[in-house]
Each structure stands twice: as C-alpha cells, then as structure tokens.
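See below for the structure under consideration.
Removed: one protein chain of the complex. Kept in place: all other protein chains.
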Amino acid sequence: MQSPLPFFPEQASNFAGNVDALFLFILMTCLFFAVLVTVLAIYAAFKYRRTSPGEVGSTVHGNTLLEVGWTVIPLVIALGMFSWGAVLYVNYRTAPKDTLDIYVVGKQWMWKLQQPNGKREINELHVPLNRDIKLIMGSEDVIHDFYVPAFRVKMDVVPGRYNTMWFRPTKIGKYHFFCSQYCGTNHAVMGGYVTVMDPAEYAAWLSDEAGNVDPVSAGEKLFTQLACVTCHIGNGTGRAPSLNGVYGAKVLLSDGSTVTADDAYIRESILQPKAKIVAGYQPVMPTFQGLVSEEQILNLTAYIKSLQSQPVPAKGAGIAPASAGKK
Amino acid sequence: MADHEHAEHTEHIVPPRTYMIIIFSLLCLTAATVAAAYVNLGPLNIVVALVIATMKATLVVLFFMHAKYSPKRTKLVIMAGIFWLAILLFMTLSDYASRVDYRGIRYPMTQNIALVPSPRA
Amino acid sequence: MHRTGALFGQFETLEQQKDTASLGMWIFLVTEVMFFGGIMLAYTINRHTYFHAFAMGSKTLSLTLGGTNTVVLLASSFTMAMGVWSAQVGKKKLLPVFLTLTIVLGFVFFGIKYVEYAQKFHHHLVPGRNFDITYCVNNPTRCEDMSAEEIKAERVELEEAQAADPDLNAHAQLYYSAYFGMTGLHALHMIIGAGLLFWLLGQSLKGRFSPEWNTPVDLVGLYWHFVDIVWIYLFPLLYLIDRHN
Partner (left out) sequence: MSTVSTTMGEPALKLPEKHYLNASYGIRSWLLTTDHKRIALLYLASVTFFFFIGGFFAMMIRLHLLTPSGYLLSADTYNRMFTMHGVAMIFFFLIPSIPAVLGNFLIPLMIGAKDLAFPKINLLSWYIYIIGGCFTLYSMVSGGLDTGWTFYTPLSTVYSNSAVAPAVVGIFITGFSSILTGLNFLVTVHTMRAPGMTWFRLPLFVWAHYATSVVMILGTPVVAITLALAAMERLFGLGFFNPAMGGDPILFQHLFWFYSHPAVYIMILPSMGVISELIPTFARKKLFGYHFVAAASLAIAVIGFLVWTHHMFLTGQSTYAALAFSFLTFLVAIPSAVKVFNWTATLFGGSISFDTPMLYAFGFLGLFLIGGLTGLFLGCLGVDMHVHDTYFVVAHFHYIMVGGAVMGYLGGLHFWWPKITGRMYPEWLARIAALVLFVGFNLTFFPQFVLGYLGMPRRYHVYPPEFQVYNVMSTAGASILAVGYLLPMIYLTWAAFYGRVAGNNPWPATGLEWTTASPPPTENFEVTPVVTWEAYDFHNRPELGLDVPGTPSGVVAPAHGHD
C-alpha cells in the first residue's frame, strides 16, 4: 500500500490537503533560506580560506541596509505563514453548524466513543463519508489527546472540561488514531481505528443491534470494554500474560505446576483470578464475579479461542515450555 | 569602575521623621482597606482593595526600601520586575478571558455539565 | 579572594562593593516577585472562577487576627527601617534594640499565624479527605471556640454560598489551598528573614556595623520589607474578599 519510505500520511479529511499545502509552502520557503545560507557559507569557507598563518580578514564590519533588509524580509514572509496558519486554525476551532456529534471519553488507557443514537464503541470510531463530524471530548482521569494523522487533526482531552474538534472525512478507509498526549503507562497502546464508511453503510451499521453479532466479536468487544486488553497485551509486554495461542496450551503456574488452558480454566481465571497465578506475574487481576454474565464469559472464551492462531510472543505468554516440570 | 554614572552617588539617609509619617500612612491605609471591604461596591471592591494595597506597597518600596533615593539602575530593576509580572498575569488571563467552549459557555465550562449526554452511564 | 578590612578582594572600592551588593539584592527581590506571581496567578484564576467558594472561605478567617497581623508586620517593617537608619548614622547602641524589636514583632506574627492555622485544622478546613466546609455548622459542639451567633451567621452564609455553587465543598478547597500555600510560603520567607535578623543582631552586638559599612543591615532590611509587601497584598486578597454581605 505504501512505499518503503513514506513521507506523507494519507489525506483523508477536508483539512489534510490544506495542512499539507501549508506545510509544503513553509518547507519550500525554509529550504530556500537554508540552501541560501548553506551555499553562501560553503562558498565563503572556500573562497576566503586562510592562505598564510598570519593573514587577517577585511575590516568590513556591518551594513545597516543589509541588516534592515534581512530583518524585514523574513518578517514579511513569517507574517504570511502566520496568516495562512491562522485561517486554517480558526476554521478548525470553529465547527460548522450542522455536525454529527460524537461523544468521546478518554481514560487510562482506552477510548470510549458514543454515536448520536447511543451506540457505543471502544477504541473504534465509525463515521460517514463527507459529513461534518464533531467530537465532544472529556477525560475521566488525566489529559489525553485524540489524534488522527490521516485527518491532520488532534485535540487534547482535558479532565474537568469538554474540548471539541471537527473534521469532514473525504476518503473511505480505515485510519489509525492515537493518543498523542502522554498519559501514563500504556499511553502507546491507547489508540484504535477510525473507519470512514459510505453513508448508507454507516446508517446500516448504526442501526445494527449489538445482539446479533457473533460470539467472537462480542467477546473481542468485551475484552476491550472490560479493559482486559490493557494488561493482556498481545505482544506480551503487559502486566498480564499475552493470551495469543494460549487456548488449549499448557500454562506454567507460579507454584511450578502446569494446567491446560481449557474453557473451565478460563472461566475460573475470570471469576477467581487469584486461584491460579501464571508464573512470573503478580496477582493483580481483579475478580469479575458478578460483573460478567455467563453469556459474556462464553463470548470471552470464544474470543480467546480465536486468538489460538495469533503469533505467540517469545516472552510474556505464560505458556509452559515443552520441557516445563510436570508434577 | 564600570558604570561611572553612579560613582558620585552618595548614600541618602532618610530621617526617622519620614519613617514615622510613612508608618502612620500605612496604618491609615490598612484601616481604609478594611473599611472599604464592608461597603458593597460590587466588582469595584477588589479594585479598591488592590489600589490601596499598591499604594501601601509603593510607600514601602519608595521610603522604607529607599528606592526613591536609589540609582536609576535600581528603578529599572524594579520596573522590569513589575513588567514581567504583568506579562505573566495578563497574558495568561487573556486566555481565560477569551475561552469559549462549543456551547458558547465561557471558562470554566463545567456549568450545566449534565446537559451533555454522558457516555459513561 | 583576600579581604582588606570591609573590602572584598574582587572589588576595587567600597563604593563599587556597596553598589554591587544592593543591585544583587534588588535583582533577587525581582525573582521573589516572580515566585509569588505564580501562586498569585493561580489564586486569581481560581478566585475568579469560584467566587462564591472563595468568598465563603474568606469569611471563615478571623479579620481580627488577620488585621492584627497586618499591623504587627507593618510595625516590624518600621522598626527594621529604623534599624537601618541607626546603622547608617552610627548609633551602635540603638541598632540592636531595633533589630530585637523587629524579631519580637516577627514572632508575634508567627504566634498569631499559629493560632489561625490551628483553628483551621480544628475546623476541618484543611484540603484533603477530611475537608468539610460545613463541619462547624453541622457540629457546633466540636467548634467550641465559635459562639452561637458566629455559627448562626456562618450557617446563613453557607446556605447562600451553597445555593450559588452546589459544588462548594470541592471549590472551597481551592480557596484553602491558596490560603495555606500563600501564607505558608510567606511564613517560610519570614522564618528565613528571622534567621537573618538573628545573625544581624549577633553582628551588631559585636559592633560590626558602622556608617561606612552597613551593607548587611541594608540588604536584610530590603528583604524584610519585601516580605512585608507580600503580606500587604495577601491581607486583602485572603481576608477581605466579600465582607460586606
């Protein structure tokens, strides 16, 4: 999809083209001055290099006209850059009238989003093409920042107040969004995808009730909703073991014994997490007794089962090595 | 040495009489500020309080601290301090004074927070 | 660097030395202005935002104690100025007297401040888990230092404030944070000043200061007056927010 050395991210919103154009304008102006100074300096360095040890330079030491010139000309250019940027920014900070409002809540370390009809998503945002979208954002704890590089927009999400941002997606596709204000341990994994859909598809998606989804995706959703994902990170860097490939495998416990990760073990681990602790991990997981229904446990199990095919990280998986001591 | 312009400056000794007049004025101004606080002047209360406080501070700086008799350079330092304090206060306040959120509500923007449908529920 | 009499080695003349010291002190005082400026800014914004909470907090302070402290501090500034004068004109007996007076007045200030702080702790008015702006109104027996009228007046004020700001208990903590932060930092400066005064007193008793060389007295005087100025602002900002209701 992308060249091996990409330079620009995709342009997928009304702002993207403008920001890129302004960026290129400043880039070209700066390049001009940078090349000018560099060429002059290199030229002077060779032209006026010292030829004898006692040589001195000329007595020229200033030129007021030159000084005024190189103060005023950059000033004028700088004000040009300022004005263009200001117009773009004011446009960005002033949302148009008829927007589709989506509420966004950031918390350590996940995004909760809510469509106008109440449909909720976690770390996923679906928006229709060519519609002005306004995000109304709040934070439950620290400062976060909602950033979509393909849209060229971001805005901090500050506790105690509501910040807004707007954009109009102009290209169908799936784009990364990130948290770009440092917010603690898992700042880097606090992101997801914006899916820009055809309006008709979006309408269909919006009215699609959560009830008739398959257990795997329901489980996946729960897995994020219950914040399991913040500790059970796929690549094994979390506070809890990665669940990739764990289903059906043998797990090494902290007392040295092993156990097969079957449905019963997963159920027990959700409801009584402290009963069997995986070797090398702290008993930090809270119990979900009373918080999840039996149906939800089934969905979660189905999801964990689906991770069987995922690559097992070298470290942090909790799966017993073939040679692990059997009791 | 450097800055010869100050070399001829000789120490000015403020007589005790001046100090007595100043302390008396300071005490009067203190009484005035307390009295003013009991009068309802609306938003002007804080203005009056600050004006009186500034008058008191000026008296202390000029006479107790001898700034009135100090070289120009000292006065420059004082003015620089006041100027930078003003930068800090007023430029920051300019943000707060002009902050408006998407509902047209000014800072602190937490009013009527319940109007926003909470996705947390 | 060697010292020749009162002249330190890096200087050429006493005049230059005195000039330098005084400039240094004034620049230091400017940094102090900026230091207090930061907390003043936080105070200004929070007070503007939560005026009712700040007004309520201000009313729980004792104007008598605060006013007395203002007078005490102004008086100490006066005695300090007189101390500087004594040094300048060479009244070697008078200087220790004025310095002692200044120290005594400083300690009177600390004493009154202590009474005020203790009262705030007693009344659950220190920000944190136990903070309760309604504590005295709800537990009049526990606030035995307040008369029935005072409690009654506070109840009225509290009801008005709560009507204006339903989240009063949270916002009032901002007031008390500003109160403890500002008066605490001010007191810290006073403690440093008192330490310097003790040192000056010791030196003056040894007769170290003369009309030719009294720079330390002058500089400590400048510092002490600055601390006074801070209080000149703190007093109306903390004690006199909304007294007329």
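For clarity, chains are labelled A, B and C in written order, and residue numbers in each chain start from 1.
The rule is short, and it goes like this: contacts are C-beta pairs under 8 Å (C-beta built on N, C-alpha and C of every residue); 3 or more make two chains touch, one makes a residue touch a chain.
As the structure is a computational prediction, the values presented were derived from the model and not from experiment.
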Counting contacts across the entire complex, name the shown chains the missing chain touches. A, B, C
Using the touch definition from the top, which of A:110, A:127 or A:189 touches the missing chain? A:189
Mind listing the chain C residues that contact the chain we can't see here? 1, 9-12, 16, 19-20, 23-24, 27-28, 30-39, 41-42, 45-46, 49-50, 127-129, 167, 170-171, 173-174, 176-178, 180-181, 185
Could you please point out the chain A residues that touch the chain left off the display? 2, 4-9, 15, 18-19, 22-23, 26-27, 30, 33-34, 37-38, 40-41, 44-45, 48-63, 66-67, 70-71, 74-75, 78-79, 81-82, 84-90, 92-94, 108, 141-143, 145, 147, 149-150, 152-156, 158-161, 163, 176, 178-189, 235, 237-238, 313-315
Going by the touch rule given at the top, which residues of chain B touch the chain that is not shown? 1-3, 73, 80-81, 84, 87-88, 91-92, 94-101, 107-108, 110
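Simple rule for what comes next: only the chains that are shown with their structure count from here on.
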Centroid distance [mean C-alpha coordinates] between chain B and chain A, Å: 45
Two-or-more-chain contact residues of chain B, please, as numbers and ranges. 108
Of all the residues in chain A, which ones touch at least 2 other chains? none
In their shared complex, at which residues does chain B touch chain A? 101-102, 108-110, 116-120
Counting only contacts in the complex, chain A reaches chain B at residues 95, 103-105, 112-114, 120, 134, 136, 138, 140, 160-164
Under the stated contact criterion, what part of chain C meets chain B in this complex? 12-13, 15-16, 18-19, 22-23, 26-27, 29-30, 33-34, 37-38, 40-41, 44-45, 48-49, 63, 67, 70-71, 74-75, 77-78, 80-82, 85, 88-89, 221-222, 225-226, 228-229, 232-233, 235-237, 240-245
